[in-house]
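Yeah, one chain of the complex is gone here, protein chain that is, but the others are all in their spots.
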Amino acid sequence: MVSVNELRTMYEQMVTARYYEERLQEEYLVGKQPAFDISAGPIPGELHLAAGHESSGAGVCIHLRDDDTVTAPHRPHHIAIAKGVDLKKMTAEIFGRKTGLSKGKGGHMHLFDPDVNFACSGIIAQGCPPAVGAAMAAKKRHTDSVAVAFLGDGAINQGGFFESLNLASVQNLPVVFVIEDNDWAISMPKHRVTDVTDGSQRADGFTMPGERVDSDDAVAVYEAAGRAIARARDGNGPTLLEVQVHRRMGHFMGDAEAYRPESDISHSKRRDSIERLAEDLRAHGVEDDEIDEIRERAHERVDEAIAWAKEQPEPDPSEAYEDVFTNPPAQATTDGGYSDSGSTSDAAADGGEQ
Amino acid sequence: MVSVNELRTMYEQMVTARYYEERLQEEYLVGKQPAFDISAGPIPGELHLAAGHESSGAGVCIHLRDDDTVTAPHRPHHIAIAKGVDLKKMTAEIFGRKTGLSKGKGGHMHLFDPDVNFACSGIIAQGCPPAVGAAMAAKKRHTDSVAVAFLGDGAINQGGFFESLNLASVQNLPVVFVIEDNDWAISMPKHRVTDVTDGSQRADGFTMPGERVDSDDAVAVYEAAGRAIARARDGNGPTLLEVQVHRRMGHFMGDAEAYRPESDISHSKRRDSIERLAEDLRAHGVEDDEIDEIRERAHERVDEAIAWAKEQPEPDPSEAYEDVFTNPPAQATTDGGYSDSGSTSDAAADGGEQ
Amino acid sequence: MATESRDVTQATETDRELTMSRAMVEAIAWEMRENDEVFYMGEDVAEYGGIFSSTTGLLDEFGPDRIMDVPISETAFLGAAVGAAQAGMRPIAELMFVDFFGVAMDQIYNNMAKNTYMSGGSFSVPMVLTTAVGGTYNDAGQHSQTLYGTFAHLPGMKVVVPSTAYDAKGLMHSAIRDDDPVVYMFHKRLMGLGWMPSPSGPKTPVPEEDYTIPFGEADIKRHGNDVTVVTLGLHVHRALDAASQLEDDGIDAEVIDLRTLVPLDTETILDSVRKTGKLLVVDEDYQSFGVTGEIIARAAEGALDDLSEVKRLAIPDVPIPYARPLENEVNPSTDKIAAAIRELHE
Partner (left out) sequence: MATESRDVTQATETDRELTMSRAMVEAIAWEMRENDEVFYMGEDVAEYGGIFSSTTGLLDEFGPDRIMDVPISETAFLGAAVGAAQAGMRPIAELMFVDFFGVAMDQIYNNMAKNTYMSGGSFSVPMVLTTAVGGTYNDAGQHSQTLYGTFAHLPGMKVVVPSTAYDAKGLMHSAIRDDDPVVYMFHKRLMGLGWMPSPSGPKTPVPEEDYTIPFGEADIKRHGNDVTVVTLGLHVHRALDAASQLEDDGIDAEVIDLRTLVPLDTETILDSVRKTGKLLVVDEDYQSFGVTGEIIARAAEGALDDLSEVKRLAIPDVPIPYARPLENEVNPSTDKIAAAIRELHE
């Protein structure tokens, strides 16, 4: 049974994630208006926001410890926040700063925090095998750590996902696969590309339980995830868990969603898990004042992180040559063709029409 | 219901395949005894024989026309024979001759016969996607051709297999996937690497029927395959069919099978589908004489093909530079570093100890 | 064997200017009208029209059977393209970003590229693999590569890299009509996307009618006598800009656009190097064991005595970093090209 404290924690993580992304959205659009230029502004590149996915990250990660591993896909913020990734360093990374998690080398699809064993990959389903590997390590070391791989509904058609299910199952590894089903893979509706209606049915082709739960009810997510993670931690093997979530926004920033029926967009934006969880809190006797306070604290933390990140220095161009190896060869692999700094932005020069 | 003529055909194909491989085995060992050297003799390289798999090839392919496509894995002879691949040219290919199916470029894992739409790949499960593509072509062209992809039990853990199931299923394509389950993937017993006991269970994770049948009963294979292929031909989509076969020999020639329990080896060599099918023929009123005659005709055809192949010329070294492209660039891509012929075998020189 | 030298603006009898994306799509549409066996499949190529506008408008004309969205199963659908091509169709299959090749490389190089040879020519694989390449917009290490060298190294694929709308259209016609597998790598920054502004170079006049550009013919995009610059894709434009900058200083650089990596037009490179004696190779792929090394090696094999100096600029053997100052550092800039030409000229 979920405790009121756990409800508070989930609520806090969910409002943190929602507000965090609202703020990122604002920052992302700086320098990209009126004409949208993906390479302009303080946050360039792709940005995938997860509004409507929050209870999946919170309801799963609340069961996890720092020594448990999580791998996330290209839409990672709500999961990272719920896993306890350092918010300031993560934000600095998204802003491409020197003090970011990856010193500005990774950006928003490549958040890595060894303190809480969190990693991302921008390649569909390719977080599954490393999660299986973390679970393998836990088993070999006889710890009770577990691993969780998050993926989208579009990812359940990718080879690496299936291979991971079998490997985890045949070796009875402590890993949970969490499908966030938002019904879309960019512009492709699920029914066009996926033969099953529920991704959890994929488990039927393996000796592994599959379960599906609705994200609107964060407590239901909490409970289903709790069962799956306990199963893994107790040495009883993997589970395929699916959370029906909602994509409240375009696939990435700048996606006009011309392909998407209006009704589907508005359906995704109806009353959602955050409001419902507030009600659950109230039902558990938590006062409105306290709920507001949680929310305000979350907002403050986000604003602080963003303010901090924006003050951070950019990496020096010379840092581009560092970190290819943990143990760099004594002798340079290459003279690098050039290694002087004195860089000039050519993105600006290329974008002559902007 | 199977007709007596169909039984005759299957029997003929099965004894052809069995005898063909017995003869190949003899030829393969020429120059490899007493010391086994994989690069010596008239048939160098790997050789994977399919004794114990025959009814799978025959029971499936009897339902196919020349315009239907078959892709086979590394253990292809019984399937190629059942599909009607030119036996002489196939044999010449295995002997590395100029008049072989691929002019000596492919060898036994790379048999290609456009006349009957047959192709192989030595990479596990990688015949599945091209079979799906052939089915896609048939559907787009509104023909009633079908495609069949054969694979081993070890291949049902490979990403490309799963992806193919979903693609075929969601697009309702006329394709049948046939798993030849011989319980082993080289030295790895199925239970160590595969979570399900029956590969046909993989279908449960998709919206596709799965069926399993025992190869000992060629008629049962015939019937199950008939249903699956009719289903595909009628536009009702893909099927996953599994045939329990037996690996009567090592994985490849030269495999001492030290890893394999004696009981399992002897089990695989017990009375098998060929003998049983002979009984079926007798039960259908076919006389022993005629059965012997079919067998002798098959043996003659094999002996002829092998004799023919051995008389064929080897390719000229200069042919190595041909066939990279159907439409070769006017200008050579490279000066080739060297392009003179005058080749000398270094395999012999390397093998100083042989 | 370069095509007749020409200014891009004189190349055609039309004033109609197209973006590279429109030019590509025009060629595809033309071929699809001519030949029922041509179809296009990929992720988000139907309603979306391709993430980088590689199929804009095609769904409306050709319908979902011929402009086909497919699951995120690159092994399955690229392998299906191989199967359909072996059955005689002429599929075009899109790998959304070249950076994703690793999930499907087996189908690409063990089946698509090799089946013609492995079948002794009894099967052909007439398909086009289209894919978006390149960085400059801070999309980091899994979405910003060109991987030119990776594809050019493995035999059996023709590899095409257009740099202008004119070339893009002619090369696309050639690619679809070719009986062999063609990897058609289009640089995102050159497509003329509303949301990723192109430099001015790639938008060129494009004839309405169909035309082909033969593979294996480099194009001298700028004639010069002092230094040979060999490059491709986006960096054709950066090299041309650098060359213009240097004009005032009396440095006259020749800029060769390879256009196809396989086949490679060695002759045009050698002719130029024999004239200038100085070679700069500029590439947006990783430096070592790739395009720059090959071009320099061919020059050394074919014109060593004429060669007085060689240099190269490429991604210096690091994954592509995200932050703007880092990516700008590793992706050869116009200024760095100009500086390198200047150094060679001294």
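General remarks:
Think of it as A, B and C in the order they're written, each chain with its own count starting at 1.
Convention: a residue touches a chain if its C-beta (ideal position, glycine included) is under 8 Å from a C-beta of that chain, and two chains touch if they have at least 3 such contacts.
Nothing here was measured: the structure is a model prediction, and the numbers come from that model.
The missing chain, though absent from the view, touches A, B, C when the full complex is examined.
Only one of the listed residues, B:Gly104, B:Pro174 or B:Gly237, touches the absent chain: B:Gly104.
In the complete assembly, the contact with the undisplayed chain comes from C:Pro155, out of C:Gly57, C:Gly121, C:Pro155 or C:Pro207.
When the full complex is taken into account, the listed residue touching the unshown chain is A:Ala137, out of A:Ala137, A:Ala220, A:Ile265 or A:Val286. Among B:Gly96, B:Gly199 or B:Pro238, only B:Gly96 touches the chain left out of the display. Only one residue from C:Val70, C:Ala84 or C:Met118 touches the chain missing from this view: C:Met118.
Which of C:Val291, C:Leu313 or C:Ile337 touches the hidden chain is settled by the complete complex: it is C:Val291. Not every partner is drawn; the one left out touches chain B at residues 35-39, 44-46, 96-97, 102, 104-107, 109-110, 121-126, 154-155, 157-160, 185-188, 192-194, 254, 258-259, 314-321, 324, 333-334, 336-339, 341-347, 349-354.
Listed here are the chain A residues that touch the chain not shown: 69, 71, 100-106, 110, 112-114, 117, 119, 121, 123, 126, 128-138, 140-141, 147, 159-160, 163-164, 166-167, 170, 322-327, 329-335. Across the interface with the omitted chain, chain C contributes residues 75, 99-110, 113-114, 117-118, 140-142, 149-150, 152-156, 261-262, 264, 286, 288-294, 296-301, 304, 307-312, 317-319, 321.
The rule is simple: only the chains that are shown with their structure count from here on.
Comparing each chain's Cα centroid with the centroid of every protein Cα atom identifies chain C as the most central.
Note on chain placement: the centre of chain A and the centre of chain C lie 34 Å apart, centres being C-alpha means.
Annotation: 45 Å between the Cα-based centres of chain A and chain B. As a whole-number value, the distance joining the C-alpha centres of chain B and chain C reads 39 Å. Within chain C, residues 70-71, 73, 75-76, 103 each touch two or more of the remaining chains.
Among the residues of chain B, those in touch with two or more other chains are 159-160, 163, 166-167, 170.
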